[in-house]
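Apart from one protein chain that is not included, each protein chain of the complex appears where it belongs.
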Amino acid sequence: MNAIIFSATWGIVMMFSGVFAKSKSTPRWLAIAGIVLLFIVNAIELNNGQPIFFIDAKDMVRINSFNLTFLAVVFGCTLLYFLLCGKDVEKVGEHVGEYFALIFFVLCGVTLVATYNTLLLLFIGIEILSIPLYILTGSDKRNLKSNEAALKYFLMGAFSTGIMLMGIAFIYGANPNASFFINNIDLGTGQLSVMMASGLVFLLISLSFKVSAAPFHFWTPDVYDGAPTVFTSFMATIVKVAAFFAFIRLFENAFGKVHAQWQTLIVVITVATLLIGNITAVFQQSVKRMLAYSSIAQAGFMLLALFALNDRAKEGLVLYSAAYSLATIGIFAILIKMSDYTVEGFNGLGKSQPVLGLTATIFLLSLTGIPLTAGFQSKFYMLLAAVENGHHFWIVIAAVLFAAISAYYYFRVLQAIWFKPVKENVIAAADLTKGFKILLILTAIFIIVLGIYPEILIQWLYH
Amino acid sequence: MDIKAYIALSLTLFSIGIIGVLTRRNAILVFMCVELMLNAVNLLLVAFSKMHAASGIAKASVHYASDAQIFVFFIMVVAAAEVAVGLAIIVMLYRNTHSVDINFLNRLKN
Amino acid sequence: MSNILELAWLIPLLPLIGFLINGLGRKILSKGWVSMVGCGVILASFILSVMVFMQTKNGIVLNTSYFDFINVTSFKIGFEFKIDQLSSLFLLIITGVGFLIHVYSTAYMHDEDNKDFAKYFSYLNLFVFSMLLLVLGGNFVIMFIGWEGVGLCSYLLIGYWFKNKGYTSAANKAFIMNRIGDLGFLLATFWIIKLVGSVNFDVVFSREGLSAITNAPYAVTGITLLLFIGATGKSAQIPLYTWLPDAMAGPTPVSALIHAATMVTAGIYMIARSNVLFSLAGHTQTLITVVGLATALLAASIAIKQNDIKKVLAYSTVSQLGFMFIALGTGNYIAAVFHVLTHAFFKALMFLGSGSVIHAMGGEQDIRKMGGLHPHMKITSITFLIGCLAIAGIPGLSGFFSKDEILAGAYSVHGYGKVLYGITLFAALLTAFYMFRLYFITFTGKFRGTQDQEHHLHESPAAMTIPLVVLAILSIIGGFVGVPEALGGHHELAAFLSPVVKAAEHQLDHNTEYILMGLSTMLVIVSILFAWSKFKNYKGEGEATGFGKVLQNKWYVDELYQSVIIHPLKSLSAFFNNVLEKKGIDGFVNSVGKAVHYSSRQLRLLQSGQVGLYVLLMVIGMLALFIIQLFV
Amino acid sequence: MNIITLIFILLSAMAVGSAVMMLLSKNPVKSILWLIVVFFAISGHYIMLNAQFLAVVNIIVYAGAIMVLFLFVVMLMNLNSTEEPARNMRLQMVGIISGGSLLLILLSSLMKTNKEQLVLMRVGDAGLIKNLGNVLFTNYVLPFEIASVLFLSAMIGAVVIGKKN
Partner (left out) sequence: MGTFITFPELLMWLPLLAGIVCFFFKKGPAVKSFATAASLVVLAVSVTSLFYADAQFKSYNQVNYVWMKQIGNSLYLGLDSTGRLLTLLTAIAFPVIFIATQKNNYKNPGSFYGLMLLAQAGLMGVFVSMDALVFYFFWELALIPVYFLCSKWGGEKRIQSTFKFFVYTFAGSLLMLAGILYVYMHTPARAYDGGIAAHSFALQSFVNSSLTAPEQNWVFWLFFVAFAIKMPVFPFHTWQPDTYDQSPTSVTMVLSGVMVKMGLFGVIRWLLPVLPEASAHFANIVIILCIIGILYASCIAMVQDNIKKLVAYSSIAHIGLMCAALFSFNELSTQGALIQLFSHGINIIGMWIVVDILERQTGVKNISQLGGVAQKAPVLTIFLVIIALANIALPLTNAFVGEFMMFGGLFSVNPLYALAAGISIILAAVYTLKMIQKAFYGEVVPATSAIKDISFGEKAALFGLVAFIFLFGVMPQPMIDFTKDALKNILAVVQ
């Protein structure tokens, strides 16, 4: 509750900061202050179980330690994102304050989709999440790629909104309780009614779109590629895991009881996502685009949570959110500094910029899922959840095989970093402040700590 | 009126919207087709609300029938916001490329 | 000293110490010291062996285990020695002949570098050690250790001049062929382990052990066959004999020691050791006889046409080993051991004699370039002649008694005994013929070498001639340990060995024996005379044609092996390497990667950049999901 | 066939027909106008369902505001003169087929299994402004407030994207 209020308010603050602030960096510092505030109020709510301001939402949002922990992860990652990439936001265009405002609105949407208890707020939350993103995608106005990405994202996003609404309509229609509350949906007994099933599939499709699960992923590579890199980083991490959170929240609370009836769909989607994400990433020459595909691949792994839909899966999802976001933000932060986004651009980074090389290595290892990194733990929790589910064990085997393929493209970057000769002018060294490097190192260390002892995060779920 | 009639109508409109998205190349028209899809949903929601009112199961709630209509109202709100952003994007693109043909957009691929 | 047998472990240990001293000190020790150490340890072993022999002669034997070699709960292999009459006899041969050859080597190898000289002696000592281990071993595993050890030393010594590719190839060939046999030996050992649960000779050859083997199907035949395969490798029988002639690449004393007197008789020793077992395996015995006979004939026929002095001797060795196997196959174990003994004397003698000749000829080994050496090196010539007479089986010399016993044994076989006798006798006649061919071509007639060589012809130094003389004496008198009863003897060897080796079952009556002896003696003399008439004035000969050419080319057996075994194996390996490995398995692995790459390239085409297509694919995906949900 | 059914059929035919026409017309401006007709037909349905508020809002917001905005943009770009190039026919066919099959799949299963459930026509007061307003500002206060965030971001978006620099 705190988070909704503060993120919305701070968005407005940021909106005005652009107008009144003289220095270009003021909005950035304000934003950092805002996210710290957001993190703190959220932490207070997590710790005390009571919000500072109470609004009677008529049970439209439900707040518990689980989604508060998730929000803490999101805000923490955003803080890291601001610290690492804040300066690069300034470089996108004139409207720095507005960019940050939009990001805060997105965070408001994230909070909504993490806490909603009614389909209406899910819908509004998803929209609040999406609309600022359409804008951020197109914020590099002179860049045709950015324009194109914005339009693609917008058109397909609007299309998926339509689908989601159709799903909501069917579910409402099929719900004898005539309610949009997700915990108040009467699924009946035995086989789902056709209308309910159709609604479920519509919702599944639109949420799959949001989390870029195959075959609804097509927007992802183009949009991630076209958007200004600094926003791609945000989209690919925080927004994506939020969508996942919304996804699992809906399907657990509303349709958890009939899990068996839609599990097959998830299996199909999961396998398709793993397949397309991993395989297609192999051929990419641009690291940015490769990361886009890899985000699809990672989504495939996160879908295992939906497949399993048990406690372990939720723990895993939170862990995955943290691990995946941290590593991806880190690798994007390095990528942004590059003049060349191709794999060759990374050539000899380990030699010319050892700190960057080393931290990038840890991020990539984490994304691959090498033990003692957070990436491994999160993947492991997902697999464990899938195994605990007890059905379709083969999907675990498929998942691990695709993980092996993922080593292929992540390690190509690693090879470039360490084993290829140094390329001239790979990086604008002026941008690399000491703080930036220290932050990267801290991130890497945190990834390892999380990899060794994931319970520092998971324990909050049961606080 | 049987609810099936509304479902059929709504789905038909919805599908026409989808077909429009699939077949038109003008970004504005594609967007309009999406709006058509939204309207189909709106109609269906209202119909459902009246259906529930008719079946009377949810009579316990005072506002049982208002929920869906409020929802429709919010859909319109969102649609308006979307239109603002969407048209802005289309205009921006048009300014840069002098075209609103979506097939023209393939700098980003593979 | 209560019992010298308690010190028997010193017998192999001394050569080992000699090996270590010479091997590690090869850079420091002078040739004198090396010789001293090398010969000294063997002499010490010899003395001990003689003392041991005396003990065993009195019927005192020893089975002892020094420590556990392999001890797992289900069974145990000790580091066991078994000293009885049979092993003590072999101890004498090995250390005795070995000592003589060591002494001989000090002179023969004197031109070598200091280091190489030491290396040579260390190898030689190591060989003696291994050979002693082989005969002393109280179970199959310890025997196997020695068995492989002698193979190794043979490899090292054949390849002693390692710069020469041909020599090292010969060494490899020897080792590999031995290994083939060793595999047979090993498998037999495993079989015994499986059935008896022990490898100790006493246990295996006990009534319980034998009944365990005889009760299992095929086991007796199988085990003995496998052991025999082991023997064919070590003792150069068909089909694994071709390494022995090639092994002549090593220094001549090595040929004398390893490839004539000791190592090659290991197979005979092993079968004699296991005689109880072999006596139970009729099929194997028949096979051994056939193989022995075939080897004897084949090798003898090849020897007729060889011109390398050592090759002739080598084939002669193979042939003589064949005789021994005939004896083994006919159950005449005593005769086989007896022939080992006498053969050790005269064949070592002839090898050393040939070494003396080669030494004098400055390394020349081709007898066509020799001739008329008798005047120049009388001791060599005479001792060589004694050797020839002994091997040919002239009565009174050692070879006569042992060979006669084999022939008699063959004759007394039921059924086909006479045929067997006839063929064996023919082989014996060939022996006489080629040996005297060799003698006449080498020592009589005119010298056919270069002037330079003629100028340098000289008798060898005392260190070489003394062993020759000693061996010549032994070749003459050695046979008297086994004078058959028909000639008024008591066959002391048979009596000595009787606790270990059963005497042959069939006994001929004395009249038959006289006839057979007379017949063979007569024919041998005829054969020698024929050789004399043909080769007394040898002047070289033209290119061999027809059958002679086949003989000269050793029946093309090497070529046969090359094309039937080695070449296909190489092709197969090349096929594995080039096709199956690179294109098949690795190709498969790589094609997985390629497939991923390919599908990546294809899948990414879906990402065409066109929103319309994206939405279309989304709708198709939706369709699929709806169909799955609603209709499946 | 009573009058309600008749009106329903008429309105439905109008909606579907106009929607099809919107798809078929080559000129964007005509498409927009056809779409406005669809909206009117839908508003008619709302009235039939006694959702007057929505009917009015639909006309004001959609037909009035949004469509006019579209029209403006089309005029601004002067798109009506340039005809939209024909899409790849095959792709178009695939699009129609897949959209149509989606419709068929859903319709066939929905029509087959659902038992008859009637819709309340022309009665009920839930759709009146008073009632809706009451609910909107009590139960739905959170979404209502949050919707402002949506508009704020749309506004910022228009500024960020639309402003020339």
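Per-chain residue numbering starts at 1, and chain names A, B, C and D are given in the order in which the chains are listed.
Just so we're on the same page, a contact is a pair of C-beta atoms (placed from the backbone, for glycine too) under 8 Å apart; a residue touches a chain by one contact, two chains touch by 3 or more.
These figures come from a predicted structure and were not determined experimentally.
Can you pull out the displayed chains that the omitted chain is in contact with?
It touches the following shown chains in the full complex: A, C.
Decide which residue listed in C:Met54, C:Ala462 or C:Val589 touches the omitted chain of the complex.
In the complete complex, the chain left out is touched by residue C:Val589.
Of A:Ala169, A:Leu204 or A:Leu383, which sits in contact with the chain we cannot see?
A:Leu383
Sort through C:Glu6, C:Glu492, C:Glu541 or C:Glu581 and give me the one touching the missing partner chain.
Considering all chains, including the one not shown, the answer is C:Glu581.
Out of C:Lys57, C:Arg179, C:His376 or C:Arg601, which is the one that touches the chain we can't see?
Checking each option in C:Lys57, C:Arg179, C:His376 or C:Arg601, the one touching the absent chain turns out to be C:Arg179.
From the listed residues C:Glu80, C:Glu148 or C:Glu405, report the one that touches the chain absent from this view.
C:Glu148
Take the complete complex as the reference. Which residues in subunit C touch the chain that isn't displayed?
Residues in contact with the chain left out: 67-75, 115, 141, 144-145, 148-149, 152, 155, 159, 162-163, 165, 168-169, 171-172, 175-176, 179-180, 182-183, 186-187, 189-191, 193-194, 569-570, 572-574, 576-577, 580-581, 585-586, 589, 593.
If you put the missing chain back, which residues of subunit A would it touch?
Residues touching the hidden chain, for subunit A, are 312, 315, 365, 370-372, 376, 380, 383-384, 387-388, 390, 393, 396-397, 400-401, 403-405, 407-408, 411, 415, 418-419, 453-455, 458.
In the analysis below, only the chains that are shown with their structure count from here on.
Calculate how many whole Å lie between the centre of subunit A and the centre of subunit C, each centre taken as the average of the chain's C-alpha atoms.
Centre separation, subunit A to subunit C: 78 Å.
How many angstrom lie between the CA centroids of subunit B and subunit D, rounded to a whole number?
Roughly 6 Å, centre to centre.
Go ahead and note the Å separation of the Cα centroids belonging to subunit B and subunit C.
The answer is 96 Å.
For subunit C, give me the residues that contact two or more of the other chains.
604, 607, 609, 611-613, 615-616, 619-620, 622, 626, 630
Scan subunit B for residues touching two or more other chains and write them down.
Residues 3, 7, 14, 17-18, 21-23, 25, 30-31, 47, 49, 51, 55, 64-65, 67, 70, 74, 78, 81-82, 85, 89-90, 92, 102-103, 105, 107-109.
Within the complex, which stretch of subunit A touches subunit D?
The touching residues are 4, 8, 11-12, 15, 55-58, 60-61, 93-95, 98-99, 101-102, 105, 108-109, 112, 120-121, 124, 127-128, 131-132, 134-135, 138-139, 141, 150, 193-195, 198.
Which of the residues in subunit C come into contact with subunit D in the complex?
612-613, 616, 619-620, 622-623, 626-627, 630-631
Can you list the subunit D residues touching subunit A in their complex?
106, 109-110, 112-114, 138-143, 146-147, 149-150, 152-154, 156-157, 159-161, 163, 165
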